[in-house]
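Left out: one protein chain. Kept in place: all the others.
Let's look at subunit A:
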Amino acid sequence: MLWFILRRCGSAVIVLFLASILIFLGIRALPGDPATVMAGDEASPAVVAAIRQEFGLDKPLPAQYLDYVTQTVTGNFGRSTQDQLPVIDIIAERLPVTLELSALAMLVAIVIGVGAGIVAAIRRGKAADYVATGFGLAGLSVPHFWLGLLGILLFAVTWRVLPASGYVPFTEDPAQNLQRMILPALVLGTGFAAILMRQTRSAMLGALSADYVRTARSKGLSEAKVVGAHALRNSLTTVVTVLGLQLGALISGAVVTEQIFVIPGFGKLTVDAVLTRNYPVIQAVVLVTVIGYVLVNLLVDIAYAFLNPRIRLSGARHD
């Protein structure tokens, strides 16, 4: 198990290395010279050259890359061109907001999606199944922004039970924080709940008709144990896979949701940085996103091995 995790960590480092090269080259492949942009239209060639030297842009590409990597590894992402604040500080401020939103959304998705999926599978062809699959289809079809606006209209405007927008840090006032996060988390989580519900339902249907479930019944186990232990354990691999795959959608979903609810998170930072061509911020945002992806996939792989002894015991030969 330890060997398996070490190997997965190794491949994660390789992915990060390749991603850093892509980000580095991608930025440099963009048209325009950052030094000219920073110096302004009217600047003399001497000023541009000075800026170039200051930022190391006069060095050959490999040397620039080495600088970039050593700076990044030591946590120096440069300064925002917008307000000259260190990018690392901006990210440190914005990232937790989005992490909280995503975690809450995932929680909503897992509780509703996996729960409804199990119920739908057990009550296959009955009213509960139709209700769950019906809501699942609706949850998949409805776009985030529409659901968000509807949520604001109902909960904030008509019923006045939740605030429409804004953000209060958790450390400042946990109650206020959760009150403001619950609607965005529901909105963001609904779509994932729908996807998870469908995947859990089909995985559970497969597991429930498996021979080993019949064996479990023949042992005289309670339905709770037959379903909760024997069938669910074998369905979880599917659920974890879907969770991992949906992370990308979760990030883009967070961008939209944060815009609607005016939450100062990572998604809003990304949109703002792109709109103002804030290269250092974009570069850092992309890198942090990649790191997030790699980390989640690493966790998914480890969860796989934990759930499936065939992977755990044979190393990583499942692909």
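Quick notes on this one:
As a working rule, contacts are C-beta pairs under 8 Å (C-beta built on N, C-alpha and C of every residue); 3 or more make two chains touch, one makes a residue touch a chain; residues count from 1.
Please note the rule applied: contacts and distances are computed from a predicted model.
Between the names "ABC transporter ATP-binding protein", "Multicopper oxidase PcoA", "Uptake hydrogenase large subunit" or "ATP synthase subunit b", the one given in UniProt for the chain missing from this structure view is "ABC transporter ATP-binding protein".
From the options A:141, A:171 or A:218, the residue with contact to the chain not on display is A:218. Although one chain is not displayed, its contacts with subunit A can still be listed: residues 210-212, 214-222, 230, 233-234, 307-310, 313.
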